[in-house]
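The structure is given below, and queries will be raised subsequently.
Of the protein chains in this complex, one is absent; all others appear in place.
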Amino acid sequence: MGERLMHAKLDWDELQEERQEVLASWPTGQDVDLEQAIQFHKQLPEELNFAKCLTQAKAKGRTLAQPRAGVADLNSHLELLLYLQDVGEADLLPTTIDSYTRQNRYEEAEKALAESVREGRSLLNGFPAVNHGVASCRRLVESLSRPLQVRHGTPDARLLAEITLAAGFTAFEGGGISYNIPYAKRVPLEESIRHWQYVDRLVGFYEEQGIAINREPFGPLTGTLVAPCISHSVAVIEAVLAAKQGVKSITLGYGQCGNIVQDVAALQTLTMLAEEYLRAENIYDVEITTVFHQWMGGFPKDEAKAYGVIALGSATAALGKATKVIVKTTHEALGIPTKEANAQAIRATKQVLNMLQDQALPENAALADEREIILQETRAILDKTLELGEGDWALGAVRAFAAGVIDVPFAPSSFNLSRTMPARDNQGAVRFLQWGNLPFPKEIQDFHRAKLAERGQAERRPPSFQMVIDDIYAVGQGRLVGRPR
Amino acid sequence: MGERLMHAKLDWDELQEERQEVLASWPTGQDVDLEQAIQFHKQLPEELNFAKCLTQAKAKGRTLAQPRAGVADLNSHLELLLYLQDVGEADLLPTTIDSYTRQNRYEEAEKALAESVREGRSLLNGFPAVNHGVASCRRLVESLSRPLQVRHGTPDARLLAEITLAAGFTAFEGGGISYNIPYAKRVPLEESIRHWQYVDRLVGFYEEQGIAINREPFGPLTGTLVAPCISHSVAVIEAVLAAKQGVKSITLGYGQCGNIVQDVAALQTLTMLAEEYLRAENIYDVEITTVFHQWMGGFPKDEAKAYGVIALGSATAALGKATKVIVKTTHEALGIPTKEANAQAIRATKQVLNMLQDQALPENAALADEREIILQETRAILDKTLELGEGDWALGAVRAFAAGVIDVPFAPSSFNLSRTMPARDNQGAVRFLQWGNLPFPKEIQDFHRAKLAERGQAERRPPSFQMVIDDIYAVGQGRLVGRPR
Amino acid sequence: MEAKTLVLGVIGADVHAVGNKILEIALTEAGFNVVNLGVLVSQKEFVEAALETNADAILVSSLYGHAEIDARGLREALIEAGIGDILMYIGGYLVVGNQDWSEVEAKFKQLGFDRVYPPSTLPEDFIPTLREDLGM
Partner (left out) sequence: MEAKTLVLGVIGADVHAVGNKILEIALTEAGFNVVNLGVLVSQKEFVEAALETNADAILVSSLYGHAEIDARGLREALIEAGIGDILMYIGGYLVVGNQDWSEVEAKFKQLGFDRVYPPSTLPEDFIPTLREDLGM
């Protein structure tokens, strides 16, 4: 590396030196053989290609259900995925990566993997794919009849991408912003964005060989009261960055906020905005699909209540016609779910999706207004970002975060300004109590002020940080808006 | 009796002879003492009055959750209700009556009750309130902190009403049509309507003494693809009949069909129509509230999928701002639920209700169209009914059923013409494949034909009875519309 | 071959009509001669209908949970009427709640039913067996 970050397609030949370094950083890297990988992908049936399944679902207007799941040991992981496929009726499968691997701490992952095998239970919160290597990962692809995606939270996922894509995975989650700001503390954005340009370029290489690979920026960010304009801004930037490297299938994500109109408006504007900004870059050959995340914040401990949260998310996903939905479980507030709980949540989700498969939220004025707000806010952020980057999206993203023009609430990263403070309005939509340096025009600022004043009036208390705390606990305590008791 | 049925307020004094007969028809009838009952009701706190709780909920725009529940033995029944109140977080409580009592077979109920006590398990599918008598029923009222309703399915519920109301119950489900057509085979409507005029007049008497008692016609009828116009027609007629006898608090019901727009339109038009036809009778002092029944047809066996159905019903109830929702359980397709399953379903329901408490389905064109269809259809039926009755609603109802002007699909009653055949359209709304003698104007007939043709086209099969069978099984098999596989 | 005659009905104080209508349709389509007594059928009605129509089998439904009370003595009544060996099935939600199936099955075999079917039995699940039992 060393060169200055910029929004330009990486030269594949020039990238080879870096690739060798990456592959040498852990022994399993040696087994990556691109030519052989392409051969393997070529003979995979269509139903095992993640991108193609999404294209089909989008064409039919269907919403697919995908769980999260990962345990340390290969056989246990395979057993888990088979269960979610057969008993859970999952349409798409994941492989969730453990937290050591996410921080490139392969030594620690190795030790915990060994201990997990010894103790016969997973001490890791996910599957350490790098430690397992290409051949083992391929066993997953060969043994399952649904397409597989890597789901993680890794600022530097270069080696993880090399290994899992070579193994036959056809979808890879993450991005230079969305897998840094919520998932790291001291990783500069320049660095993570550059590392994700590498991943996207690698995917672009597969695409050049005729292999469709789906990429999915991580939509929900911190999962906690993230207003659509924030996650949409990150999603659009990552879509543009990925497309530049040759990615053709992009799924943009959004985490349920809880107000149905806001959530559906968010899903609708997500595609609109991505297509708008891709067109502005003269990119026309990228397929945008959407993913809706069932409530990503704190869950109720009671499993019955958790089912309510899960089903409400499923209903919203269907009414908003998301291409897929990421399924939570009734164990969310208890710990990593058992396979049974995971399968049950998928089946509950699918029942709702199927029952609403031919229905959408009818067009209406409130929805149009909400779309308009999201469009205006997101465009304000994105246009300012591009301005700060002097026309370069990569630089713009780095500078926008430094300036607080994009600002993710509750993010652990020191490269996030952390001056915004979200809170729900009186209908439960997520608004801003403080918008920090978000470049909102005056009307938008007034809108947020008015919305929170309205709630304040209903609750007979001035809008304040206490509302935010109440809102953070609210869903876990059985409601959406954190009203005073 | 003996006199001709007519839509007029029964004279209380003249009714006394009949009351004595009714009270003499089973030994426990002797314990009914109206004066003493009024005293008891008078000292009940507001929170134990069903009608008052509904008024409050309506004013606040809240949806209350109510389970179904009943077992044979008094102590077990009380234990069950306490559990649903404390662990289930129910807002309103039921007492579901067993099927022998519903057919006035008190002897059989007595035997089964004795056997239940002996065997330590309920052999009855409900609580035989008549056999238990006033004092035992009152123990329920005194031991619980939520208001209690009698839920049953009894064509002749005179004695049941006398006993439970005297005991302190403050709500009573049923009606002369809705507790006959789906619940009996050979009971003439003249007879059941007259018996329910008695019940309503008894309630009217309590109202005259200042005691609010809620009455609720049974909305879902056969629970199987009942289009809104059918159940609304019955609901409005029963509301008018009840109001005539002095009933002041009426909750009208509707069973979820599954298309959200149709369901919300149904909830909205239910109140509109009832108020419209009450006004036409010069009745202005009746409070109309609504109850939404979670899916009343066949359920999926899988408990996780059943949660999906339950939560979707809860979401629809909240978006349609029903005053209360009747909760199904995940055991619906397995048998009468355990108290645990029942409590879980209430909690799942409440989570959804609470999260949507400040939201409604925004007004939109599709919703307005659907309302218009329901209004036109229902008015056509009701106006023809009144015409047939020569201005008398009671006679009109009898004649309308005989003529098939009102016609409930899948009803067991021989007094129902059974010429209509409902089926879902391509969005899952319930339409008519055959409307028999329903007095639909040509545009409405064309509308139904077009809707089913659209589905036929999508499924590449002509609209036919096979669609109906497929639709009946569909929800149990994990979807809403019974598409060919 | 002549069509076999079946007497169909929902026993006791039970009014669940939908499954009964579907069974009538499915069995008729399958070539049986179906005598459908509908819902709320007493033991007496079952016996009389079987006698009158010279039926080959009786199919009893019970959905509401009271079957163990309602069906007691039906086999004895048939014996008394001189058609004690008629084939007899029962199906539906036979007891109150979700009880262990093998116990439920045993209980109803004890009561004289030749075959006992659990909830959600589809027509295609039992019609082949019915043909076999009737030697078709």
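What to note about this one:
Just so it is clear, A, B and C label the chains in written order, and each chain counts residues from 1 on its own.
In this text, a contact is a pair of C-beta atoms (placed from the backbone, for glycine too) under 8 Å apart; a residue touches a chain by one contact, two chains touch by 3 or more.
Fair warning: this is a prediction, and the values are worked out from it, not measured in the lab.
Partner chains of the missing chain, restricted to those shown and counted over the full complex, are A. Considering the full assembly, A:S122 is the residue among A:N49, A:Q66, A:S122 or A:S136 that touches the omitted chain. Of the candidate positions A:L23, A:L189, A:A333 or A:L452, contact with the unshown chain belongs to A:A333.
Within the set A:L23, A:A411 or A:L452, the residue that contacts the chain not displayed is A:A411.
Note that of A:P67, A:P463 or A:G476, the residue touching the chain absent from this view is A:G476. Residue A:R105 is the one among A:R105, A:R379 or A:R449 that touches the chain missing from this view. Against the chain not shown here, subunit A presents residues 99-100, 102-103, 105, 108, 111-112, 115, 121-125, 153, 182-186, 222, 224, 297-298, 301, 331, 333-338, 410-412, 465, 469, 472, 476.
Just so we're on the same page, only the chains that are shown with their structure count from here on.
Viewed as a network of touching protein chains, the structure reduces to a simple linear path. Centroid analysis (C-alpha atoms only) places A farthest from subunit B. With centres defined as mean CA coordinates, subunit C is found 55 Å away from subunit A. Centroids of subunit B and subunit C (each the mean of its C-alpha atoms) stand 30 Å apart. Among all residues of subunit A, none touch two or more other chains. The multi-chain contact residues of subunit C, meaning those touching 2 or more other chains, do not exist; every residue touches at most one other chain.
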